[in-house]
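Note that this complex is displayed minus one protein chain, with the remaining chains in position.
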Amino acid sequence: MYSIVSDLLPGFLTQYWLALAFAVLTSLKFLALGVGVGFTAGLGLAIAQLSPSPWLRGPVVALVELIRNTPLLVQLFWIHFALPALTGIGSSPERSAAIGIALSGACYFSEIIRGGIQGVPKGQRDAAAALGLSRWCIWSRIVLPQAVIDTLPALANTVLSFFKATSILSVIAVPELMMTSTRISARTGDPIGVLTLMTLLYIFVGALLTLMLHRVETAFKLRSTR
Amino acid sequence: MKQLGKLLQVMLLSVWAVLAGTGTGSADTLADIKSRGTLRVGMADSTPSQSKDPNSNEWEGFNVDMAKNLAEQLGVKLEIVDASWSTLIPGLLAGQYDIAMCDMFATPKRAQTVAFTTPYMNLGFSWVVRADFPGEDAAALDDPAIRIANLSGSAMGDIIRKLAPRAQVKDVASDNVFSPHLEVASGRADATLSDHYNNTQFLKRNPSVKARILGGDKQFQQTPMAYAVRPDDQPFLNMLNSWIIYNQTTGFSEELRHKWYGF
Partner (left out) sequence: MRLDLTFLAETWPQLAQGVLATLAITAISFLGALVLGYGLTILRLSGRTGLQRAGNLYVALFRVIPELGVIFWSYYCLPILLGLALSEYTCGILALMAIGAAYASEIFRAGYNALPRGQMDAARALGLGNWQTWRLVLAPQILRRTMPALINCGIDTLKNSTLLAAIGASELAYQAYQIGNATYNYLAPFTFVAIVFFLIIFPLSLLSRHREAALQRQSR
């Protein structure tokens, strides 16, 4: 096994390093999309989940549960085939993947942030209201910042798990790292070497992400304790 | 909580109804292609029949040249739509492209979902066996002690079960065409029946793997490969069948086979 790896690593690496680099960037692009759009929409969904009105809360909770309780793979199938049929707008793998990962991101982040909001003592909200602060001010300055900072470790975990989840996009033929590696392995006839390198690339990029998230976490914690 | 359950039930049912109710669209694809001016072809990776070069991001292979020829004959532009093996047929049925041009094996079960063309060529297959497998006779594989690996969804599964009905067959559901070879390489399986081109490629690139092709470097099984269109697409299917036979008569298909498969 080891000799196979060492025999073949250089061959496909010199030939396909650029394609692999682009594949990593594609994975990161979808991660950024899932986290960026997902987190923003997740804030809104989290507040909606806690709304006193059942007409707002019900559908949002149902959506969040539906997405969190079914595999992303099947969701991608649905989005790729059912959505174009419903809306009449054609879909490309990239577009379906973008919708799928953003939707999934929104639901997972919303669930974490909801937990964070519930962890902020309700007295703070009442006190702020008694001081005459506007609702926007209460949420954006008091509740959400605390909810986010309290849940930073969980949010960071979710970012990492979405980094891994980008590999699932390969089922609808998005050329991210997993898909590109499979393609290279089929062309070079060298599945073990290519898959080993792929794993190493995931570890390398994942380690960088972990460090980055750790920095962000410490920075926020420092600010909040000041 | 009870309300929530009800709500979810209704949502699921409506998704189901929508999925079940949507139609396949127009039935005269040939006319659609002409008026659109573009032939849309769905492809999923399988070297060397059709695969995307990771460096150039361009599709290439036998079926890509065939698709170019088809577009030329129709007098329209060619657009290749990316798919994976699991999305290839759903994408065709959802109208994302006009035809799926991949190395597909036409079985009666599959033909109940899509319509297959006349076979466009016969693909060659060979057995890869463990290096210490005794003899060169494939008949020895028909033994309850023998484990044969197969890529789920490939033509091989049905053929293996026919050729070696008593052997244990293990299907692997993966997008990696070399999964069955890895089964043999890791000693989990005694043999696999696969595309001859991929077999020689795998053994050439992995010289330290303890496996070989049974019966020397010869392919033995010729399996017909076909393209698929939507089941209600008879006019387009008629045109495609004539086109395939025409290309076989003129020798165009053979020329391409030499170029991409080397036989």
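Note that the chains are named A and B in the order they appear, and that numbering of residues resets to 1 at the start of each chain.
Convention: contacts are C-beta pairs under 8 Å (C-beta built on N, C-alpha and C of every residue); 3 or more make two chains touch, one makes a residue touch a chain.
From a predicted model like this one, the values you see are computed outputs, not experimental measurements.
Engineer: Taking the entire complex into account, which one of A:24, A:56 or A:73 touches the absent chain?
Structural biologist: Per the contact definition at the top, the residue touching the missing chain is A:73.
Engineer: So which of B:78, B:93 or B:245 would be touching the chain we can't see?
Structural biologist: Among B:78, B:93 or B:245, only B:93 touches the chain that is not shown.
Engineer: Against the chain that's been left off, what residues of subunit B make contact? List them.
Structural biologist: That gives, for subunit B, the contact residues 1, 8, 12, 16, 19-20, 22-24, 86-87, 89-90, 93-95, 107, 109-110, 112-114, 152-153, 170-174, 176, 179, 182-183, 186-188, 228.
Engineer: List every residue of subunit A that touches the chain not included in the displayed model.
Structural biologist: The missing chain touches subunit A at positions 1, 65-66, 68-71, 73-75, 77-78, 81-82, 85, 115, 118-119, 121, 153, 157, 160-161, 163-164, 167, 178, 192, 195, 198-199, 202-203, 205-207, 209-210.
Simple rule for what comes next: only the chains that are shown with their structure count from here on.
Engineer: So, what's the distance in Å between the C-alpha centres of subunit B and subunit A?
Structural biologist: Spacing between the chain centres: roughly 33 Å.
Engineer: Flag every residue of subunit B that touches subunit A in the complex, lowest number first.
Structural biologist: Result: residues 3-4, 7-8, 11-12, 15, 18-19, 22, 44-47, 51-55, 57, 81-84, 86-87, 90-91, 94, 96, 175-179, 181-182, 185, 198, 201-202, 204-209 of subunit B touch subunit A.
Engineer: If we count contacts the way the header does, which residues on subunit A are in touch with subunit B in the complex?
Structural biologist: 3-4, 7-8, 11, 15-16, 18-20, 23, 54, 58-59, 61-62, 65-66, 77-78, 80-82, 84-86, 90-93, 170-173, 175, 179-180, 182-192
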